[in-house]
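The complex appears here minus one protein chain, its other protein chains still in place.
What follows is subunit A.
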């Protein structure tokens, strides 16, 4: 099982030896450069191409043992549970590959007037933000200052997900009614959608960060700006745009079985849809990472 997951993540046997890790990161960066160049040549790249110079610079920054903070705003802890479901690779990851420098659940560290928030490479922020909860707002503003990358961790953080249905009027804080995704308030660098985000994507994201593999993270950076997801996206952005092929991927990924495929087209039961955006994220006709897929398959 462990070997299988590792192979699947593209995670070579993790080595304590720091120089080997750096060597691997260098190799990855080289490969990535090549890929990028290749991509520049193919004009139909699915993402805005970035300058190679810039990315190699950033690679150096993140290639060390990344410092990661975990922030729990208005979320259900499902995403961090999902992180922990990486089972046997988790201890290796947490002990030797990253430093968890902040978080109430994973480590007993949080910020108050006496304890300043530490600097970190990546902030994993779970949950949306309640506009009537001052502490959340402060924490968010502060983490934006301290973190190089801010990741919307899970769909609530990315696009609100089911906190989009919140409307206040409940004990013990009837005024707590407005919940918005992170990107309404701060710049979000990358998003890891999913309700919850799968254990595999979390591991893959962290591994990509360790390896400085920004090419892998690029689609997550591209989707970070969009925070309006819902099952309707399939109708307006795929079916209405003559893109749907009836493949069924959207229905496969929907966590609430809100989607069925009827006469080859997705049909969304709005009463079940929790606005997680997974369907649109996964549809092969919304964006398509062809080069990465071929690389993963060895084709």
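What we mean here is this: a contact is a pair of C-beta atoms (placed from the backbone, for glycine too) under 8 Å apart; a residue touches a chain by one contact, two chains touch by 3 or more; residues count from 1.
We adopt the following convention: contacts and distances are computed from a predicted model.
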{"item": "Chain not displayed: protein name in its UniProt record (\"Cation:proton antiporter\", \"Ferredoxin-NADP reductase\", \"Coenzyme F420 hydrogenase subunit beta\" or \"Tryptophan synthase alpha chain\")", "value": "\"Coenzyme F420 hydrogenase subunit beta\""}
{"item": "Option from A:80, A:123, A:140 or A:197 whose C-beta touches the chain left out", "value": "A:197"}
{"item": "Residue of A:74, A:227 or A:281 touching the missing chain in the full complex", "value": "A:281"}
{"item": "Touching residues on subunit A - with respect to the absent chain", "value": "4-5, 8, 44, 46, 82, 85, 192-201, 204, 219, 237, 241-249, 251-253, 255, 261, 263-264, 276, 278, 281-290, 292-294, 296-299"}
